[in-house]
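Only one protein chain is missing; all other protein chains are in place.
Here is subunit A:
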Amino acid sequence: MKKLELEFLGTFLRNRGAAAGLAVLALVGVAAASAGVLFPYSPWDMRGAPFMQPGEMEFVLGSDSLGRDVAAGIAYGARVSLLIGAVSTLVAVLLGITLGAIAGYAGGVVDDAIMRFTEFFQTVPSFMLAVVLVAIFSPSLGSIVAAIAIVSWPPVARVIRAEFLSLRSREFVQAAEVLGRSRSAIIFREILPNALSPIIVLASLMVASAILLESGLSFLGLGDPNMISWGFMIGAGRSVIRMAWWMSVFPGVAIFFTVLALNLVGEGLSDALNPRLARRR
């Protein structure tokens, strides 16, 4: 297994885009982790004159209309983005795996019922649904995570269901059935480990879309009011973009690179986990 893992890492890193994506993600992670050290003050604090150009006074990336440090905002905002991206994806994946596994393994009426339920969520535009949910439950970290998770689990459920449908008829699963293993052992020990690779790829892309969703929500003023976030910063800088471009551009650049990096990593994972492509390299 050690050897296999090393081999997997090798194929993954040989994909230059994926390696670059991983590096950018690491950078974002470091910024989020060391925000308290680099900027030992609240990002909401007024640190000097408003509308300072990048490089003026001690503001590396300039200051906003209230004299707050844009660089500090980006570093602290990275925490929010990564946290919400990771937690909401985790919740969505768990929800999707549970429902998809039940649908795929049980089949028949249960499968039909779960899939119609899934389609119900897929027919509603996901961003609108998220806006409505956050607006109803008042914006907070918890309600944002829940809203993003609720709009993003259906693809996971569909992928897992498809994997289960095809794996269920494979001979090793039938063998487990003949050995008299319990249903839960067959689902969790036999089928699920073999169905995970597409989910890993999907999850990395879902983190990216969760970050985008969160930015969109806080841009509209539906972010957690106690935590600074990239979307909020763009929203605040929007009205003064012609005199203080840096207020919206730098958080925008942060979102752009983080999402791009996650997509590159996702693509790299997809290639490395696909045995047919991996062998060709």
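Odds and ends about this structure:
Just so we're on the same page, contacts are C-beta pairs under 8 Å (C-beta built on N, C-alpha and C of every residue); 3 or more make two chains touch, one makes a residue touch a chain; residues count from 1.
By definition in this document, contacts and distances are computed from a predicted model.
The chain not displayed here is annotated in its UniProt record as "ABC transporter ATP-binding protein", chosen from "Urease accessory protein UreF", "ABC transporter ATP-binding protein", "TIGR02588 family protein" or "Anti-sigma-factor antagonist".
Considering the full assembly, A:175 is the residue among A:46, A:66, A:94 or A:175 that touches the omitted chain. The set of subunit A residues touching the chain not shown comprises 1, 170-172, 174-182, 185, 189-190, 193-194.
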